[in-house]
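Only a portion of the chains appears, each positioned as in the full assembly.
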């Protein structure tokens, strides 16, 4: 089934194909179409849509539905995600799978409703308290808004952990062709869930472990699964990177500008290449280190003041010089800007 | 005035000496004595203590009082801080000074009430949305609970930004001698505040900037002040680091264990030294790089699964091998553990 679709709508189409049947949220620009699509489509497949009193209420409803074994999601933008940080920490601590979409807008505070990528730290490094990690995927097209949402549900269940779809307002708002294959979702068994049945009566979903040794053991197990994810799940895309002397690094909408810049720069005889992280956590550090091994310059471009650039630096461990170019406030760099300014003015970090 | 005092109480004594006259919060173990002391002492100096309905309410009251030019504070532990992330982002976005104390407990989720250092990412990298930084100080003694709280108020006003006192439950709960010098706080003028007077009638405290270029300009100014802070404010402590072959790095309660380990290791002929960051943001990267320039090993110890270690790696840029040893769940490593296990088992990162 091929159709023209908006990014925020594609999220819900993907979610439904992934078997998601419960959505709890609170609307906010530029993520509101996610909620609207959920309200329209999820009841049509027998699911529940509920607009809660607040983001705090919504994320705790997600906790409840996830405890019962449902595939469940929410969506918001920066301010709403900040309000959900406690709940996300609880979900991670209780090892509950769920998908949360962050359609990033300009910040901090109220900021504006234009696209940014400034929630990278908040979602990738962990905004909530305690030792946990979010699984984070970063779509760069309407097709990926659906596909990576489906992947997010798979990863969330596989690792029993919240998975974040981190996209900028640009990708959320744009309209592109979307190809979906209708299929029955293969939902995993969740013997740990609390389903109101006799068999699950003694299941306990909790994030409280009062004894230090017990909590430490719980965290060690979480660490072990995070290590597995770091081994198995990094995803990325390379474009003309093999012989590159300048490696551009960017995710989401930025990666599309960078791809065009690679083409233009090559026409000028500059051997540019692109490295696009698809998973932001686990970050594709090894692949990046390999791709950057022979380049002269690594230029990271973000719609932020510089956040992912830290993970790039950590990945390269001083092996290659890392430069950064950022635009904020809703401004997206043009191809020409990358061409001229980036290469001239990117700042060493 | 010399007295025996608990760490959580010393925070409030320091705050009052710094001229803080407003406290809004919600109690949580192991930070509750901060609220209790605030309730006891702040009204005695003519200030306001209010236990709000929730942490969300409390942090927004902090926003209000900070807008009016008061020195104002709150305190909580991990789950409460997570709930405050939206408010902290708003405070940073509106360039409002305030002090927030995080007495860290085990996590994620409910976890337990034992000490941890697992909110490092949430406070230092930024848990809230948007491009901003918290100023973060890390006391390691009861004396510093007072002194660094006073410093936090100074820095908050100097940079018009939230300042976090990040301490573990251990430092919050322990009792030590405290020496305070009674003095009149030198409160800065705040011509930008909204005081209900004719002169301040047209002042606007806001974090909303709808035009992309205007928001970008606002963020550039914030970046500039953050750059100044990175230049001027890093603070740290060195102990026997000059000739060290093994450099131990830790903050808060951990640094005290490491200091004892340095002494013991030196008795065994191992030239150990200690680097203790006092400000976690701005992180004392240059000083650390300098101190680590000639060592063979850098061992970072945290009460977490490994968070500050990223900033250590970023500071050293691959120049020195970085190892990590962490305990969690409320367990604090003993001197012997550092001696034997750390040196044998710390893991390269």
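For reference, chains read A and B in written order, and residue numbers begin at 1 within each chain.
In the analysis below, a residue touches a chain if its C-beta (ideal position, glycine included) is under 8 Å from a C-beta of that chain, and two chains touch if they have at least 3 such contacts.
As the structure is a computational prediction, the values presented were derived from the model and not from experiment.
Enquirer: For this file, in which 2 copies are placed, how many copies does the full complex count?
Expert: Counting every copy in the complex, the total comes to 4.
Here is the rule we go by: only the chains that are shown with their structure count from here on.
Enquirer: To test your reading of the model: what rotation angle superimposes chain A on chain B by C-alpha positions, in degrees to the nearest 5?
Expert: 180
Enquirer: What residues of chain B sit close enough to touch chain A in their complex?
Expert: Listed in rising order, the residues are 56, 77-79, 81-83, 85-86, 89-94, 104, 106-114, 116, 118-119, 121-122, 125-132, 206-219, 223, 304-305, 307, 310, 313-314, 316-319, 327-331.
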